[in-house]
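One protein chain is absent from this view; the other protein chains keep their places.
Here is subunit A:
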Amino acid sequence: MFSYCSDPDTLETFRWFSCYLTTGVHMSFYVAFLKVLLLLAITAPVALAFGFAGAMAARSHFLPLRWLGKVYIAVVRGVPDIAFFLFFVIALDQAVEYLRHKMLCSGWDQPIRQGSDFVVCQAAKMPLSTAPQFIHETYGFFLAVITFAIVFGAFAANVLFGGMRAVPHAQLETAEAYGMSNRQTFWRILVPQMWVYALPGLSNLWMVLIKATPLLFLLGIEDIVYWARELGGTKTSKFTSYPHGDWRMWYFLVLLIFYLAFTRVSEVVLERVMVRLTHGQATSGGETQRKAVVQ
């Protein structure tokens, strides 16, 4: 990166590190941090949407739909999330290939599962084996987002379901007395009010989501954990001009600090949002704020 980096062996400590930390592979390491942020930015709204749909299903008047919602919430919460990550990544991939196989491979007469193999025709492979590396990576990332959304959608559904139930019943009865239909009551009265009840749970969920991002590593994505292991391992002078011992411990210390800073910042921001949202609400938090202003 810097002009003096051409012969690292001769450099003193500070310069050596400034060269070492700006090598090409380290740049990939820094990009991986962005990947984590990108994953969070995409997953959070998608998971919230899943959660909203799940909560709506769980309080539906249509019995099978209600069961579906409740089973979704209970099963995902009862099983370790990491098991779901490992499961969905293969299951989703196979589901996509199976569907494409049904559509694209008309002349195929063999079974798809042959012993320990999952065989589809060339045209049904996803992504196609001819596709560039970029497509493969994006597809893997996309599967990860869906998996995260399914798992955290169940947690969000649980929180939103609780939030919907916490809205004072009198509010809904008033809406009914004004002649609103069920749908109108739901969208105009229930949904705007439920957020303040759901926010503590949702902010907790956001923290859990942040802390689940290193699991990307298990989904085969080159994320920060992958690079920390890769870069920290012992390097001899045979393969690199920056030989060093086993530094994995330090790399993971950096990740630890990154996550601590990230969760701390989130905590502060979410506290502010909570203050903003409780403003004027008929809750004990809102009441405290009102009194503080009056005095």
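Here is the rule we go by: a residue touches a chain if its C-beta (ideal position, glycine included) is under 8 Å from a C-beta of that chain, and two chains touch if they have at least 3 such contacts; residues count from 1.
Basically, contacts and distances are computed from a predicted model.
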(request) Refer to UniProt and select, among "Tol-Pal system subunit TolQ", "Protein-glutamate O-methyltransferase CheR", "Tryptophan halogenase" or "Amino acid ABC transporter membrane protein 2, PAAT family", the name of the complex member that is left out. (result) "Amino acid ABC transporter membrane protein 2, PAAT family"
(message) With the missing chain put back, one of A:Met27, A:Ala49 or A:Ala74 would touch it. Which one?
(response) A:Ala74
(request) With the full complex in mind, choose from A:Leu11, A:Leu215 or A:Leu231 the residue touching the hidden chain. (result) A:Leu215
(request) Out of A:Thr22, A:Ser181, A:Asn204 or A:Thr240, point to the residue that touches the absent chain in the complete complex. (result) A:Asn204
(message) Touching the absent chain: which residues on subunit A qualify?
(response) 73-75, 77-83, 86-87, 90-91, 94, 113, 115-118, 155, 158-159, 162, 201, 204-205, 208, 210-215, 217-218, 225, 228-229, 232, 246, 248-249, 252-253, 255-256, 259-260, 263-264
